[in-house]
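With one protein chain withheld, the remaining protein chains of the complex are depicted in position.
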Amino acid sequence: MQASVYRLTMSHPGDLSELAALFESGSLDPSHVIAVIGKTEGNGGVNDFTRGYFTLAFATLMAGKLKLDIPQVIASIPCILSGGTEGVLTPHYTVFARSPASAQPDGKRLAIGVAFSVPMLPEQIGRQAHIDAVATAVQAAMADAGLENPEDVHFVQVKTPCVTLPRAEEATRRGAQVLTADPGRSMAYARVAGAFGVALALGETTAAAASEVAMFADYGIYSSRASISSGVEIEANEVIVLGNSAAWSGDLQVSHAVMQDALDIGAVSHALADLGIPALPQVSAQDAPRLRAVFVKCEPARAGKIRGQRHTMLEDTDINAQRHIRGAVGGLVAGVTGDTRLFVSGGAEHQGPDGGGLIAAIAQV
Amino acid sequence: MQASVYRLTMSHPGDLSELAALFESGSLDPSHVIAVIGKTEGNGGVNDFTRGYFTLAFATLMAGKLKLDIPQVIASIPCILSGGTEGVLTPHYTVFARSPASAQPDGKRLAIGVAFSVPMLPEQIGRQAHIDAVATAVQAAMADAGLENPEDVHFVQVKTPCVTLPRAEEATRRGAQVLTADPGRSMAYARVAGAFGVALALGETTAAAASEVAMFADYGIYSSRASISSGVEIEANEVIVLGNSAAWSGDLQVSHAVMQDALDIGAVSHALADLGIPALPQVSAQDAPRLRAVFVKCEPARAGKIRGQRHTMLEDTDINAQRHIRGAVGGLVAGVTGDTRLFVSGGAEHQGPDGGGLIAAIAQV
Amino acid sequence: MQASVYRLTMSHPGDLSELAALFESGSLDPSHVIAVIGKTEGNGGVNDFTRGYFTLAFATLMAGKLKLDIPQVIASIPCILSGGTEGVLTPHYTVFARSPASAQPDGKRLAIGVAFSVPMLPEQIGRQAHIDAVATAVQAAMADAGLENPEDVHFVQVKTPCVTLPRAEEATRRGAQVLTADPGRSMAYARVAGAFGVALALGETTAAAASEVAMFADYGIYSSRASISSGVEIEANEVIVLGNSAAWSGDLQVSHAVMQDALDIGAVSHALADLGIPALPQVSAQDAPRLRAVFVKCEPARAGKIRGQRHTMLEDTDINAQRHIRGAVGGLVAGVTGDTRLFVSGGAEHQGPDGGGLIAAIAQV
Partner (left out) sequence: MQASVYRLTMSHPGDLSELAALFESGSLDPSHVIAVIGKTEGNGGVNDFTRGYFTLAFATLMAGKLKLDIPQVIASIPCILSGGTEGVLTPHYTVFARSPASAQPDGKRLAIGVAFSVPMLPEQIGRQAHIDAVATAVQAAMADAGLENPEDVHFVQVKTPCVTLPRAEEATRRGAQVLTADPGRSMAYARVAGAFGVALALGETTAAAASEVAMFADYGIYSSRASISSGVEIEANEVIVLGNSAAWSGDLQVSHAVMQDALDIGAVSHALADLGIPALPQVSAQDAPRLRAVFVKCEPARAGKIRGQRHTMLEDTDINAQRHIRGAVGGLVAGVTGDTRLFVSGGAEHQGPDGGGLIAAIAQV
């Protein structure tokens, strides 16, 4: 088995022309596509419909190619999108493909696995059942990739549902009680449930520690490899696992590093150095083509300060705090990589340390 | 003569308590204060009143100390503020003071000069008379600093008025015609007039080249050392010039570098290296206290692309493009300096190359 | 011939379930659908992708029903959307259908016609060729409706393309020059071209008066029945004409009134009174079901004042002025109708008097 990665750009959230061109030219077999992680240009919040728009356009394209109907595509290929390309970021999507090995394995290479959980009920969102469902799905995705050792896992992308006003109403009619009917807060709790689920599956913490009471309370409990997005457009958890495995061939590898805070440029250098790419201070023109994808999670420091100095992200009524932090960390990472096609996602609660986050990168060996 | 620089933070735009404390403790003589450059936490646009609020609070404090009335303070001490602390940036202000030399000059040291132009009429804003008024004021500020050689000038901060709806009406009543009555566009033209004025005074271009027709047309004409802010709250151009001079003593120096685009991390390293401060990839804890102030201008690339990849700043109806770019470039520079107390200002039209900008820094020798 | 009107709501911009249900139940024959006018919950600006998302979902549904492909649907059924449901407004869409008469005509009844122009080149947008193309298309739509007398036309909805950065580049490559490459300004010019085209077709002005030079200059030149939206997602002008005709049967009529300013509640009452619906001060519960659709255009007063008092819409960097005015006028009209399913669209330049706009309503006789 070998993994391929295609980083494609779009001119608007419904523009799948670059993927269609890969299919047309025969460069990529549609049946090899197993997952998509993308960055669309919406606001990243509850009313960000660029994610749903891209998903509909993607599913329409794939349905035509695979002779499936649209719901079948959506239920079988995780398409995980994060809204928000603040600052210098470029709307783009990374297509992951899996195909028979064209050569013998030679060292550890990029391995990819995917899984879907059962649909979540609104009243489960952000609670123990949610944590458990994600943990189970991550294990399924690791098995799908043939990754047995959690140490070999470098990045786990999860998309998780949240409570919307209609879903909250529906639950109330059934006599169930949602954790919160505020969609923005629900998205936050859903992300933490996802992070705890990943941390459990990777053995980064214990079930006793990563429980409901630790949410937004004990920030020492986090996953160093989880990237969780939440959105109104899905009902089940979707999981994509990236790791390195000696059973896979190809020429790609993945690395990761923890960002201690929003200024942790050292973590960026470190993740790239692990792939043999120096950045002094920027990735060189020769190395740039080897760098095939970068994924970043970040979060405004909750105490309102970065290295002792006040920031204003959390008290801003005009611009959502997640939009602020994506723009800033995106600017930093793009300065190091010299490329604006970065997946930078906010809402990193319990994904890396408080006020920090994590970075993962895929490069050609 | 020697220059001192105090980088102070505020808990809100009317909070001058740190400056008041310097006065109370005798650390700073109020009569030595000659200029302020600050970053307040408003939106940086026409309706950013954090600048006026800070100015009123500053003038009230100084009026009490200097036994002047508030308008006298405002007319004699340039207090130049730029709104917008997007992302990681910290609201803060840098106070510039000038005092008799405490030691013999020993090499070139930081020199500071200030000047005010005559008030601009609304119909002059963004036109030739505006360019000329700024050029004259820059020369006056250079003379005030004793800086004869334009090569010794590293940073020129200008605050320039713009047209508001009431001012446009007033002009119309007089039969005069403003360049534009749209306040946002007027601010942009005012910034270009300021940039051209600085470029002329520093000999970076010729009067023939830096004319009205080149505005927003020939982006090859720019100043590499001009930082222009525009605001509704003033009527005259205010100028602060920073350079290095063998006639000044003290222990401070200033440097600058041009940023070719929003990812130009090399320019940041370069400006710091000129001050003997390495950043590999970040300024060390030992060097950090030596770095006393950083000033950055930046601007979203007009063609909608950065190094060939699309950005979304110019097509965003929700967040102003200047807010986007300040957040991104602020994130990058803070990653290198390890400090969020940065003056990062948008609206860098013709201040550095299109889509780029400039950086200046002050450090202890 | 007779016209039907279906006012449907959506839970998100891709939700066509109510229309699908009408088809499923046999209440509406898909082949009778001739046009859609809708209000989606985006920001109404250049980066509002809710319009494209709805259009894709609508075209997918219709393509399945009509055995056409998606581009054929888009090229044959005008689907005109305006983004922005600020304040109390409800995302919804009105489906217009045309079917054989079920009874003899009895008085003037609602007549509907549609037309498409040829695609516009980027360099034509906002210029004379654009005005002319819209005028021709309006005449075609009137002919399609069998409306000969312009006095019988009460509402003309036009969707018109604008210049985007890629289109501007494409034009530049061909040596052509766009009026403006700023997408927001291009949308504004495109709306004026549309308004002038309608005014010409309805005989409200002359070709000499409604020319390029009058744009944003002579606000006395306007259409009292034009509603123009502009968007990045189309290339040709799309026109829907609503009038009353003795040749049509059915039980619907349309009326309109000009709003002199944003406070012109009298115009709202007037338009409803013409349909025999009093509002003292609100439409009664008995009359409410008769009111089947309401269309409003509005615009922030350019001089910055409403009845002599300052407004802040045009100087706001945080919220786009069009979002402000839609929210305010939507609140006013909803208070009179008692219903939030209103099409309230900003960008009413030269559509009604400056700072005002227009209202049209459809009701059961």
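Labels A, B and C are assigned to the chains in the order they are written; within every chain, residues are numbered from 1.
As a convention for this text, a residue touches a chain if its C-beta (ideal position, glycine included) is under 8 Å from a C-beta of that chain, and two chains touch if they have at least 3 such contacts.
None of these values were measured; they are calculated from a predicted model.
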Contact set (omitted chain vs shown chains) is A, B, C
Out of C:20, C:63, C:209 or C:306, the sole contact with the unshown chain comes from C:306
Across C:14, C:91, C:243 or C:353, the one contacting the chain not displayed is C:91
Touching the unshown chain, chain B contributes residues 11-14, 41-42, 47, 49-50, 52-53, 56-57, 60, 166, 232-233, 318
For chain C, residues touching the missing partner are 9, 11, 41, 43, 85-92, 262-266, 268-269, 279-282, 306-307, 309-313, 318-319, 323-325, 327-332, 334-336, 338-341
Even though one chain is not shown, chain A touches it at residues 43-48, 164-166, 169, 182-184, 303-304, 312, 314-318, 320, 323
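Just so we're on the same page, only the chains that are shown with their structure count from here on.
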Chain A onto chain B, same sequence, C-alpha superposition: rotation to the nearest 5 degrees is 180
Chain B to chain C, mean C-alpha position gap in Å, rounds to 45
Check: chain A positions touching at least 2 other chains come out as 11, 41, 318
